[in-house]
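Here the complex is missing one protein chain, while the rest keep their positions.
Let's turn to chain A:
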């Protein structure tokens, strides 16, 4: 009797288990149909929770905001996962009664996570794609993204986008929307403005430890090879840092390599006005229809490998370069163990503390003769990063209205930025508009921008550190150097007149005096050392590799990447040449010529696109 009871209950349990498994798998394989109907039919019950706080009940456009809207943001560029907190969360909660929950594929699964999200049939409410190749067009094809023109959504709730950035919408329609639909908008959009779109610094330097460079007599630098003897002397002058640890000129890291190259070997090409077309085998000139082969002898990529190889022979390269990660490199900059920085946002941002700059120590731009630093022009069409709304989004009107806000002067003043450019933050706390109508940064503001993690925000502004509160979606809506029509100055606080005139540090004044310019950007522009790449658009769908070629390209990429590292750390010249020959043979065998043929087409497409904006 007892046995039978047990057997019967066991049977019942296992059957129930099997049936749940059945229905569970049915849900998944059905392309999320069940999920869609439940999510679509009762959005209020499923998603919105009543909010008791005194948030604005309705918006200017007449939308009901009384229910708190919790949005799932799937960002392939975010480096933070979880709920948005801090000052930015407070602002959007007060203004829109919206909360953001961020899913970051960078932190969890990478490309596999993206694929899994796509296969599940629901990518969330707001989706950020790192680029407009592959995943984005496929998500459109798979019907995962919402058409912004449906029911007049964009015209009704996205008026500022339509009004201020019509070209970006035009590109979205022609490139990806079959001429009429809008599935997303490119990042860093701008109105039509000439010149470089960067902030006070360009993306590239190169920067050296200015104090040491001056101590060895500031020898002139005619080419990138000339940096090596200079750096050697600097290293001899300061062989160890304050803690007695060894100093190096270059400390490389491999975790940003992606799938095509040794990332840091690409940077000198940018200083010569060339840039790669991502995931192809060519480098193109910023302002001329010229390109060269990635692996040819004239390629700055190959020359950079040689440069690092020579540097390594001279003891200038950190021996941990191969096995360390980016964070370790940042720490080394902070500790003063490195003497060279490709980027102002790396060396100066980490080493130049107020104490050090007051003593005249710090990283600053030391350009070479003939430098032509790559600059991205203002892009009316928007960049390749994409922001979309999910096809199953709960409340598309409110989402659209929310997105639109980032394109208004009010929204951009608070949040324009992302990546390495710091947003201005809450008005009245970190910055304000003076009586003369000019924006200025408050003392707390300067503190927050310099020490983002260490500066606490007052409770009434959301609490937490300034860094906690930054918009963690990591998507730059408008380019921060764009001019704000309300103040006549750029959104970026670094470019405000009041900021540039603010009392300079010893390092700044020394640099300014010797270089005869206020900022690095001014120096480059004044001396005609910038190559601005016009950001145009062909008016056609972009060319894409088919899957077989993609596979070949990926394999070639991993080979190039692997051999690049080996070449840099080769024991001697002979081994270097041997590895180089091996690499060339291997990539040829894997189909490099086919990839090259495609790459050339891609370059031609780019040159054609540029014609659309050149006068």
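We adopt the following convention: a contact is a pair of C-beta atoms (placed from the backbone, for glycine too) under 8 Å apart; a residue touches a chain by one contact, two chains touch by 3 or more; residues count from 1.
Please note the rule applied: contacts and distances are computed from a predicted model.
UniProt lists the omitted chain of the complex under the protein name "Sugar ABC transporter permease" (options: "NADH-quinone oxidoreductase subunit", "Putative cytochrome b561", "Sugar ABC transporter permease" or "SufE family protein").
Only one of A:384, A:498, A:558 or A:612 touches the absent chain when the whole complex is considered: A:558. Note on the undisplayed chain: of the listed residues A:146, A:457, A:531 or A:590, the one touching it is A:590.
Checked against the full complex, the candidates A:150, A:163 or A:246 give a single residue touching the omitted chain, namely A:246. Residue A:324 is the one among A:324, A:404 or A:484 that touches the chain missing from this view.
Residue-level contact of chain A with the missing chain is found at 7, 10-11, 14-15, 17-18, 21-22, 25, 31, 110-112, 114-116, 118-119, 121, 134, 138-139, 141-142, 144, 245-246, 254, 259, 262, 318-320, 322-324, 546-548, 550-551, 554-555, 558, 561-566, 569, 586, 589-591.
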